[in-house]
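Got a structure here, written out as structure tokens. Questions coming.
With one protein chain held back, the other chains of the complex are shown just where they sit.
Presenting chain A:
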Amino acid sequence: MGWLNAIVQGLLLGGLYALFATGLSLMFGVMRIVNLAHGDLAVVASFLALALVSGTGLPLWVVMVVTVPLFALLGYLTQRVLLQRSLGAGPLATLLVTFGLSIVLQNILLEVFSADTRTLDGGSFATASFHLTDSTSVGYLSLTTFLLACAALAGIQVFLSRTGLGRMLRASADDRETASLMGADSRHVYGIATAIAFATVALAGLMFAMRSSFDPSIGPSRLIFAFEAVVIGGLGSLWGTLLGGMVLGVAQSLSAQVDPALTLLAGHLIFLAVLAFRPQGLLAGRAA
């Protein structure tokens, strides 16, 4: 394990952080909702996949193909039914609703799956790797995760910049009232933004579940990574989020090279430094 290896692993991990953080950034950018249940949603996706795999015996990739669209639909409904009502009551109300959702989700998971720590078995794929150089080996799982994350981010970017609905999402982030003057129904636009957020968080949750173990209460500590990636990269910029995720990933894996106990602390310190010296983020820029 050399320094180069640490950087490569950090970059690959950063892709996953970015994917995980995208939904948080999108929901804040478009609706000004800070979704405190974001981490728990990833964990719900993990458990759902676990239940589907053990319950139906379907291969993992099929479960993923089912879970992600299901979460998108769930996201749309959550926005229309739950969050939309609280939006009119101001930012504090939405914060409380998502906080409540976070607690409810954790307790449902605890009730259904118990407090045991689980992993999602990705089979030989999750452990196999190939050598990049003599000292650097790349796991198929981390590489796939990274590529999927980049593909998802690129897909969202194309959607936001090339389609009419994507344009309205960005327009609504700038100025909701004027967007309604263009014929955009903000409830629908918000629903779409939440659907994308839920789909990406589900994908990220499944990836996390194959990399490391999870339990019903791990959501909030995962949420920290998403917040850090978003803040480091700069709010409201997809590429900023990718950069933020990578900075976070590299900081963690480099410090783990020095002392494994420093892993999380190093990430938090980078986050703190960015907040103190460049609060607009590394790539402050255009809205989501």
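Throughout what follows, a contact is a pair of C-beta atoms (placed from the backbone, for glycine too) under 8 Å apart; a residue touches a chain by one contact, two chains touch by 3 or more; residues count from 1.
In this text, contacts and distances are computed from a predicted model.
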### Query
Any idea which of "NADH-quinone oxidoreductase subunit", "Glycolate oxidase", "Globin" or "ABC transporter ATP-binding protein" UniProt assigns to the chain that's been left out?
"ABC transporter ATP-binding protein"
### Message
With the missing chain put back, one of A:Leu92, A:Leu181 or A:Ala261 would touch it. Which one?
### Response
A:Leu181
### Query
Which one touches the absent chain: A:Val68, A:Leu87, A:Ala149 or A:Met168?
A:Met168
### Summary
Per the touch rule stated above, chain A touches the missing chain via residues 164, 167-168, 170-171, 173-175, 177-186, 286-287
